[in-house]
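Missing here is one protein chain; the remaining ones are kept as they sit in the complex.
Each chain gets a letter, A and B, in the order it is written, and its residues are counted from 1.
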Amino acid sequence: MEYVNLLTGFRVDGRRPNEMRQLKGEVGVVARADGSALFEMGNTRVIAAVYGPREVQNKGQQVNSKEALVRCEYRMADFSTGDRRRKPKGDRRSTEISLVIRQTMEASILTHLMPRSQIDIFVQVLQADAGTRAACINAATLALADAGIPMRDIVTSCSAGYLCSTPLLDLNYIEDSAGGPDVTVGILAKMDKVTLLQVTKYHELLLIAASFRTPLVLSSIHTNSITTILHTMCSLVKHFSCHLYPEGHCFL
Amino acid sequence: MSAAATTGTYSPAAAAGEKRRERKEELRRHLAEDADWPRADGRSFHDCRPAFMQTGPTTAASGSAYAEFGKTKVIVSVFGPRESKKAMMYSDIGRLNCNVSYTTFATPIRGQFAFSFQGTDNKEYSAMLHKTLEGAVMLHTFPKTTVDVFALVLESGGSDLPIIISCASLALADAGIMMYDLVTSVSVSCFGKNIIIDPTSDEEAWQDGSLLVAYMPARKEITQLTLTGEWSDGKITNAVELCMDACSKLCDILRELLKDASSLAE
């Protein structure tokens, strides 16, 4: 199948290879949570809610009492995918993504400021159209910021793939299921550090070793552009939190 | 049996389906007549099935009871009060743990409840049993401990849940667990204008609606009430009153039974 039009260079949904899908974010969507956010990347739509910092619920899980315990659960709604299927909770894929999100967020949260406490991040996928990993991380960042949790920096994430000899940014479902290699990158934008790098179909990437740098670079460049968007949103959040905490948790 | 003939092999599910459809037609014909027809087992609309109940079938349990209403056979064992599991949080009132399970041979098609409905029907009944009994048991009399109520349906012949409830309260009384009153339960099915009490599984399969009442006659309190299908106000009142009346009568029988059992023990 032709994923990139040879003449015009446009992709199946009319985007250019280095163009992101429409982004939309909203904070404070779950009234009862300490922080929450809705994040949309095209048709992918996720909700993240943060509860905490609060007392550690299960003392057995606490490894280091000098740092906050960060926990994460990723869940997909039954109706989130095209063909409806009831999946058992806590299947391998969800467990893996939960772990990825937890590790990525933990790297950015200033856990040493909140000893003997616990932060829960819950991510619910409402609609899956590829790139849920990246969308979840972006949503979780916004929710953490909304909850006023001190962080080193804003984590932003985006995926990129390689199809028809072209590196493509922010794959949609059709492109994602085409079977090409893809990478998901998460960066601490201001500090310019990579906190997440996941590659699937690595062997195919090796085959096109020459292009290895391309999707990767593309992805990290454009996570920067998400960063700018997130920053504008976060400045709103900051504005809001400045009212709440006059001394301010200056994490931006 | 054309379905079985064409497939070449005997399939109990298909055959049962065919047979049940025939019975449904018969049931519908009766309804059209709109009179108090005798039901398949010869009862009239407001007659319960002949019941047999007994306490103490399982000796290992603190209390137990067996109930047989027509084809429905239920056995309930009560254990405890005993120490709650370690993982449980501290509680200054007791816990009631209810579990309802079906034997694999309880239904005409083997394992119908145990497999295809696993996780829904049994859990649903377990939750219903718990909700019904928790209002009747004096939980504050056994703090920090748990009472386990295990119900096993040996044969399912309709009105399973109400029989489980009545049988469980008899077993609780047998175990000497403090209760405000015995809870008895009766369900009715509705067919068009008619209300029939204590339906069999056939009648339940074709009912237009059902109503279940669990009642404590001495306190005149309804501890559980569920309803499905479309009902008008007046019909609900009639059905609930019919159930309450039957519950009171059933409760008297249970009380006599317990008295007999204790006098026999002396």
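The definition used in the following text is that a residue touches a chain if its C-beta (ideal position, glycine included) is under 8 Å from a C-beta of that chain, and two chains touch if they have at least 3 such contacts.
As a working rule, contacts and distances are computed from a predicted model.
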Just to verify: the chain that's not displayed, which of "Ribosomal RNA-processing protein 42", "tRNA (guanine(10)-N(2))-methyltransferase", "Anaphase-promoting complex subunit 11" or "Ubiquitin-like-conjugating enzyme ATG10" does UniProt list as its protein name?
"Ribosomal RNA-processing protein 42"
Can you list the shown chains that the omitted chain is in contact with?
A, B
Which is it among B:141, B:228 or B:262 that touches the chain not included here?
B:228
Please output the residues of subunit B touching the missing chain, sorted low to high.
6, 13-14, 17, 20-21, 120, 123-124, 127, 131, 134-136, 190, 204-210, 216, 219-233, 236-237, 240-241, 244
Where does subunit A touch the missing chain, residue by residue?
29-33, 36, 43, 47-49, 51, 57, 73, 75, 77-82, 84, 86, 89-90, 120, 122-124, 126-127
